[in-house]
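Sharing a structure with you now.
Of the protein chains in this complex, all but one are displayed in their positions.
The first chain written gets the first letter, and so on, giving A, B and C; residue counts start at 1 in each chain.
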Amino acid sequence: MTTAVTTAGPKIAPVPPEPPPAEPNYLNVSYSLWSWLTTVDHKRIGLLYLISISVFFVAGGVAAGVVRLNLLSPDGAFVNEDTYNRAFTGHGVLMLFFFLIPAVPGVLGNFLIPMMIGAKDLAFPKLNLASWYVFMVGAGFGVWALLAGGIDTGWTLYPPYSSRSSTSNVIPGVFGVFISGFSSIMTGLNIMVTVHKMRAPGMTWGRLPLFVWSLYATSLIQLLGTPVVAITTVLLMVERVAGIGIFDPMIGGDPVLFQHLFWFYSHPAVYIMILPGMGVISEVLTCFSRKNIFGYHAVAWSSMGIAVVGFLLWAHHMFVAGISFYSALLFSFLSMLVAVPSAIKVFNWTGTLYRGSITFQAPMLFGLGFVVLFVIGGLTGLFLATLGTDIHLHDTYFVVAHFHFVMVGGMVLGYMAGIHFWWPKMFGVMYSDWWSRVAAAIIIVGFFLTFVPQFVLGYHGMPRRYPNYPAEFQVYNVMSTAGASILGLGYLLPAFYLPLSLVFGKKAGANPWSATGLEWVSPSPPPLFNFDEANMPVVVCGPYEYALGVDQLGRGLPPGPGLGEANDPASKSEAPAAPGPMKKETEVVG
Amino acid sequence: MANPHTTPATATPPAAGHDTHGGHGVIGHVDSPGLLFVVFLVVIGLFAANVAMSTSGALGKYTLFAQLAIGAVQATFVGLYFMHLRHGDKVVVLTALASVFWMGILFVLFMSDYMTRNRVMG
Amino acid sequence: MSASTHSPVLKHHFGDLGQQHASERLGMWMFLATEVLFFAGLFGAYACYRLWYASEFEFASAFMNLKIASINTVLLVTSSLTMTLAIRAAKLGNKSGLYTHLLLTFALGTGFMVLKGFEYAHDFHESYLPGEGTFVHSNMQTEAVARGLDTGKVRLFLCFYYIMTGIHGIHIVIGLGCILWLVQQAYANKIPPENYSTVEVVSLYWHLVDAIWLFLMPLLYLAGAHLKVGPH
Partner (left out) sequence: MNSLPPLIPVVASTIGYHFEALFWYIMVVCTLGGLGVYAALLYFCVAYRRGTTTGSTPRILGSHRLELAWTIIPTIIFFSFFGWGAVVYTKAMHPPQDAMEIFVIGKQWMWKAQYPNGQRVIIGGNPRNMTEAERKSIGKLVLPVDRPVRITMISEDVIHDFGVPAFRMKMDVLPGRYTTTWYHPTKTGEFHIFCDQYCGTWHSLMVGKIAVVGQQEFDEWLGGLGSYQGSEQPVDGSKAFSGRQLFLKLQCIKCHSADPNAAAPVLEGLYGRRVPMKGGGAEYADAEYIKQSILKPRLKVAQGWEPIMPSYEGQVTPDDLDDLVAYIRSLKPGTTPNRTDRMSPPVGAPTVRSEKKE
């Protein structure tokens, strides 16, 4: 099965001493609110995003709570139909446009991309700050629309309902989406240019961490997809304001055209949401299994593959919307193609664990949870991409469950994994190990209980967006709501132990996980321009040399979690701390 | 693409970080006004041809394609000379091509629906 | 190398000016890619209806003001030329040349918008408006009915006409704002040759807006140029 092909025998640089804490670091270089609101530092902007999207996550979660609680009873447990419609629309708009899309690119991408590629900042720091402000303005419109009575169109905003029938605050809501789209474009543009032009010496494309690859792919979608939804929302607003427009069936307009334009962005947008999560997982799984990623090129190119192919299959949201029969065949065919790179990723992640040395800290638990849930989310997508099954499952709870498995099970867990993985880097402190593991377990279990019953509901035909439903569906709805309360509890825990760690947490070293990326070279929290400016990093090897025990600068790794501790003497002697000739075989499996 | 797993010993020396200027120094290539003027005349000439062709209606149902073809040639001239794609980085050219390619995706797949929407399988 | 690594225009997080210029240029191009896709959505929508309702669209297009549009095309293409000459002047450190060409570009762009305003005024006067209430008073309605065309679809074309030219007009106005800013920068001596890329990124945007017009022209004004209708 395994063959030794090469034996590397070079000397590796010794384990570097723990760098002294940066004084000042990016957090304490200045304290005034003004300094935060006018900062052009990518790390601070990342934190601004972190705070704002956390607020929207909570708001979206509350809306989800209203929806789930109301579904306890077949006739609506406590709100009327109108309120319910506004609640699920609010949930969708907040979670998608103001949480999921900016989550990883805005927070982790902003914070980490320059550090991972060895740059002092993103290519356009002011644009980066502007993107946060634009996002906040867009979100402001969105929140205003929601607070001033809400929107009742569903996040998909299909005309003619949204353009003439609805009496809710469609215009400000849609305008908010339009504005925040620019923020998404700015972030994507910034990340792409940065990756192209700002890489440290030696940081070739083939040595980029996979997180960078996945964000690069994400940015590609943001750049090329978002403008289409921007023009679509403009057309919708024009139609609503003017009372006449190009989707108006009264003058020969085709409402299905809106769906085409909308999904041209919004289908790739789900890859905006999931790809960064995939990037996080590649970082986390390698680190906690102490392994090179299995099939670096396959994982990197599958990100790009998803980004490109993801643009070719939007109309699988429209198989029963009255599109052409032939077009439906084409789109179903193309939809199958995107499942392949996703499958490749899952297999490679699994392969990465093979013969690893695995520990189960919170990031790893979230990461494994991601893989487990994403497998279900991805596979159920096949039911919806297949024409024959979609005609029944379309617009039922099956769809709801499917995309929550991908978006929440995938992306939110990926985001959680990332936050827990890089938290010590961002703030220089460790959170409670025990509580974080408990939170991960509760979230994963609660998630299963919430969304598995919804698959059954959908298969039985319960349509989405229904506050009233036939009584025979009640038992699954009650199960789902029960699961949701556990899930909600799971989400509450990090809201306590993460902030508490800022005060009470143990100080974290520069590289607490013994990880290989450039971001771990600087002290935690990092200094203002990320690296020692007199000594900018020069990359000598790929990103996941855990087996060799060297980081991307070719230096040895400090003892990691579970290593070098008193209860683990075996690893102490094996720790790659000792400099000297390296005897490591590179093995090829299969 | 370099091998991502190059071990430290075989690592290539620092390189390839940023693909910057290619021998033009900071200023880069300076256009000759004569060439720009020729390009200007070509674009205007094509426009005149477009108007003449469209007004005469000589091409019948192919008029639209001819119009768009002329537009595409004009845009290519603007892109290559006015927007300096001729001297652009590889990645700049790639970006320009990508935008056209993605526009193509949108058009082709839209048409896959709109050209066959009312066709019934025989 | 020292000029490129110690210039006052060099921003701190870049290694040298070449990197900075390349980044700015690439950033602008990527933005242009988003602009292309922004308009692609609009053109795609137009294409679908043009395919379905070809006769109505050509008919309605014949009523558009080809004369003004043609003059506008010449103005825009000329402004693209002057904008490119402005970059050249900036690279050569020819401050007055830069100044003149920027102002020329600004004037040509403004001319475009002014003519556009006259065109809109004329359309309003003739009731070439998509709303049914006003449209029934136009000669377009009468003639469409006489030819047995669906007036709804004729109005659909007018929707496209206003949305497409309107959005393009907004882009022109934004471009004019950027050019005005460049004029001020040039005036304040902030565009030395090694900072020419500032002019270049604005020019890239300006050229794109020009290039988009080169497609709007045939789609909106030339589509029905062969038809003998209306006031022309």
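Convention: a contact is a pair of C-beta atoms (placed from the backbone, for glycine too) under 8 Å apart; a residue touches a chain by one contact, two chains touch by 3 or more.
Everything numeric in this text was worked out from a predicted model, so none of it was measured.
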From A:P14, A:G149, A:G461 or A:P499, residue that would touch the chain that is not displayed: A:G461
Pick out which of A:H91, A:K197, A:H260 or A:R290 touches the chain that's been left out of the picture. A:R290
Sites on chain A contacted by the missing partner chain, in the whole complex: 2, 81-82, 85, 152-154, 156, 158-161, 165-166, 249-250, 252-256, 289-298, 319-322, 325, 328-329, 332-333, 336-337, 339-340, 343-344, 346-348, 350-351, 353-360, 368, 371-372, 375-376, 379-380, 382-383, 385-392, 394-396, 459-461, 463-475, 478, 545-548, 560, 562-563, 568, 570-571, 574-576, 584-590
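Note that in this section only the chains that are shown with their structure count from here on.
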When the contacting C-beta pairs are counted for B-C and for A-B, which pair yields the higher total? B-C
Using mean CA coordinates as chain centres, what's the gap between chain A and chain C in Å? 37
Chain B and chain C have mean C-alpha positions lying a whole-number Å distance apart equal to 17
What whole-Å value do you get for the distance between chain A and chain B if each is reduced to the mean of its CA atoms? 33
For chain B, give me the residues that contact two or more of the other chains. 18-20, 91, 98-99, 102, 106, 110, 114-115
Shared interface positions of chain A, touching two or more other chains: 196-198, 224, 228, 260, 264
Residue ranges of chain B touching chain C (in the complex, touch as defined): 18-21, 25-28, 30-31, 33, 36-37, 39-40, 43-44, 47, 50-51, 54-57, 63-64, 67-68, 70-71, 74-75, 78-79, 81-84, 88-89, 91-92, 95-96, 98-100, 102-103, 106-107, 110-111, 114-115
In the complex, the residues of chain C that touch chain A are 12-14, 19, 22-23, 26-27, 30-31, 33-42, 44-45, 48-49, 52-53, 56, 130-132, 150, 152-153, 155-156, 159-160, 163, 167
In the complex of these two chains, what residues of chain A are touching chain B? 8-10, 12-13, 196-208, 224, 228, 256, 260, 264, 292, 296-297, 311-312, 314-315, 323-327, 330-331, 538-543, 545, 548, 550, 554, 582, 586
